[in-house]
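Omission of a single protein chain aside, the complex is shown with its protein chains in their original locations.
And then chain A:
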Amino acid sequence: MEHIRLPKVEKVRLLDRVSPRRSRVGTLYLTATHTIFVENEAAVRSETWVLHSLVCSVEKQAATASGCSLLVRCKNFQVLHFVVPRERECHDVHLSLQRLSQPERCEELYCFSYKPNVDEEERRREWDFLDLKADYSRMGLPNSLWKLSPVNQHYKVSDTYPADLFVPQSATPPVIVGSSKFRSRGRFPTLSYYSKENHAAICRSSQPLSGFSARCLEDEQMLEAILRSNPRSDFMYVVDTRPKLNAIANRAAGKGYENEDNYSNIKFQFIGIENIHVMRNSQQKMLEACELRSPSMSDFLEGLESSGWLKHIKAVLDAAIFIAKRRGSVYWFTVQTVGIALLRCNHLVGDPKEMSPVIDQFLECAWQIMEQFPCAFEFNARFLITIHSHVYSCQYGNFIGNNQRERIALGLRERTHSLWSYLWKNKADYMNPLYRPDHRQTEGLLRPSTAPYCFKSWRGLYNRFDQGMHPRQSAEDYLSAIQEETQQLEDQLASHQRKIAQLEQEGGVTWGAVAFDKSPTAWALGSDMELANTPQDYAGGFVTSSPCQHKAPEGSLLLLTHDGNISNGSDQESGIADVSCLSPLSEDSARDPDSDEAAYSAA
């Protein structure tokens, strides 16, 4: 609380990013956890909530006659442009937000203060929801080839690895420890995925500290053990996810890659995924293209091309396919990027250079595959977007800390809530109605095409808050509503049949007396159909309006659903996870009488 210099500012304007004329005037509140903007003269109370931990930068611009601009950029790609009437106030808000969005101590993280209405026992159960050991036993482990090794029990061998690790049966502790000393950060080769069907395994590790000529007998033995763990294969692939040049350059720093002469029966393959610095720059450029104000098609495509982002996404997917295709043999991975960088999200004050979009890329790759196989995934794109938000929101304990050791030290299991359980409880929102596990083409291995034209820019994530850009109707939501309706009718039918059977047993049925009560749920979409949306700016000047603004609380979408401790407006927030922001059509002409005039003034 001591960081809030100014809890409330009035007459603040929130500018519409694409159309400055559609700004809204209201009051800005700073709380311990959120920035809240409440619009003054809206027919429906309209609030924008932004979690402090989602704020990635706050920029104060020079004061002008109309006020002082404050640009708040969020990690979920929301950009808020406030204009605060007095510079002094703007200065205070700026400093407060800067401090609030960059907690200095772990205890300040939102997950430690986030207290939904859940009792302690239930909270503890949340963490049991996802059990990694169960996941391994689904893969059929441990078995005669792979065993659980206690070697990293106290994080002595590798502090970035978890305590429970699977290694080949023949790998002895001295071999493991020896191998770990030859690897960056002690990340020795360990099992990531095992296929029951053909004994093929995916292992991962960091790069070897080979320099120009160093070798390590234990490391060679370790790889030999992995090779032998698949009795059906006499060689294995070693996949280095870096471009070859980077790997060669690293030799000068005493690191590098495996020398094929020292390891028997390995096939070495570089895949060419760029390092996190390149990725970060690329993502930044891609976001700039997505944020352009009324760009032409060429502006946008040029921006997309020069960012190289889709090229990197394709490279990651190509790598995944390379590995999936070679399931027949044992292979393992030098996950230089994925493993280490996965959780560098800069929750605390730190060097922003350490931030990496690797998790973004993973989620995007999943989305690109989903686009090609709409029936193969049980979840929908909203599921991926929600995970993305929470990787950065610090609301749940799952993504806090960089590794298991840190997470245990922070007592996350004891003090915070788990996202997976939240997602599971709200699974109705994240189910893909098209999911067909028995589909011929989606059974087992998917074979996505990586022809360049199969890749799309993920509007749903990167332009998530530009509501005018999204489809106005969602076939998936429509189908989900139908599925729900059908289920209810079937339940009703069953209950009526039971009643009939009962009455028949009692004898003397009077059919007319059976009243058919209509299903209580109204067609969610039917009612929204009555609403109209508004046109965009088609005349080339200002965009007149974007639809769906009447009730969509854009800021805190999906993040605040159980936020009980802020009484103000939490009722409206609680319904956020419904389809309101994705609903087909909405009328905002009432609140936007000047939209057309605005459009033509430019014509």
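One rule holds in what follows: a residue touches a chain if its C-beta (ideal position, glycine included) is under 8 Å from a C-beta of that chain, and two chains touch if they have at least 3 such contacts; residues count from 1.
Methods note: contacts and distances are computed from a predicted model.
Trainee: Not counting the visible chains, the remaining one has a UniProt entry; which protein name from "Trafficking protein particle complex subunit", "Proteasome subunit beta", "A-type voltage-gated potassium channel KCND1" or "Myotubularin-related protein 9" does it give?
Mentor: Per the UniProt record, the undisplayed chain of the complex is "Myotubularin-related protein 9".
Trainee: Quick one: which of A:R215, A:K314 or A:R413 touches the chain that's been left out?
Mentor: Considering all chains, including the one not shown, the answer is A:K314.
Trainee: I'm checking contacts with the chain that's been left out. Which of A:K425, A:R459 or A:R498 qualifies?
Mentor: Missing-chain contact among the listed residues: A:R459.
Trainee: Out of A:L6, A:L97 or A:L304, which residue would touch the omitted chain in the full complex?
Mentor: If we include the chain that is not displayed, A:L304 is the one touching it.
Trainee: By the contact criterion defined above, which parts of chain A meet the unshown chain? Give residue numbers in ascending order.
Mentor: So the residues of chain A touching the unseen chain are 290, 294-302, 304-305, 308, 310-311, 314, 371-375, 439, 441-442, 447, 449-457, 459, 463, 466, 468-475, 478-479, 525-526, 529, 531-536, 538-540, 547, 584-585, 595-596, 599-600, 603.
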